[in-house]
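Every protein chain of the complex appears in place save one, which is left out.
Showing chain A:
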């Protein structure tokens, strides 16, 4: 059972051209925490949402008729939060978040509702959720507490050139395809802006192979129409220290390697 509520405060996007990003409401708002007067407190994905909005804002500045925008959907499976759906909606409006619509779904219909809504990227703090949706072919990425400390004025996306970064998501041909098509659209968005002062930054990272695997990944990205801003080749060095400087909002892990796997 899926029900969708439109956010009347926000102009709806052109569904043919927009990039639909679904975010678990549990990541956007602290579950159960009351911010006083019935408004939820900010969750870890708050800066991420603000960054997505910033991209939209700047895209429209460049071209007021732009249709390649992020279409943000808040999705909830938590039955408790569903009972408080009005609080969810009012909190969203309170913070002025550019959420187009709210999706309420049961756990069983969850992946279906994502596919039905043409979601191109699903973000959640729940590892199991992300694993499930990923297996059903929906491009999914895990958010964690580090996401909270990411910048809110620039969306930073990390593409992993060798698919070893996130062993919990099993890459399938469908998810690889989803990753590539999402990234290609991201690449297109990136091209709307100049080299400096872009609200969107695309970073490539290879963690295991040497320079040639990074070079191969750069070529793959190029063939998809994606120009990365930054590139890091770790060749076995631990990722943690680098990631904490990089501060990407989320990582996408397959479809970018230059090698056949």
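Just so it is clear, a residue touches a chain if its C-beta (ideal position, glycine included) is under 8 Å from a C-beta of that chain, and two chains touch if they have at least 3 such contacts; residues count from 1.
Please note the rule applied: contacts and distances are computed from a predicted model.
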Among "Codanin 1", "5'-nucleotidase, cytosolic IAa", "BnaC02g46070D protein" or "Large ribosomal subunit protein bL17m", the UniProt name of the subunit that does not appear here: "5'-nucleotidase, cytosolic IAa"
Residue among A:75, A:99 or A:204 that touches the chain left out of view: A:204
Contact set of chain A toward the excluded chain (per top definition): 194-196, 201, 203-204, 208-215, 218-219, 227-238, 241-242, 244-245
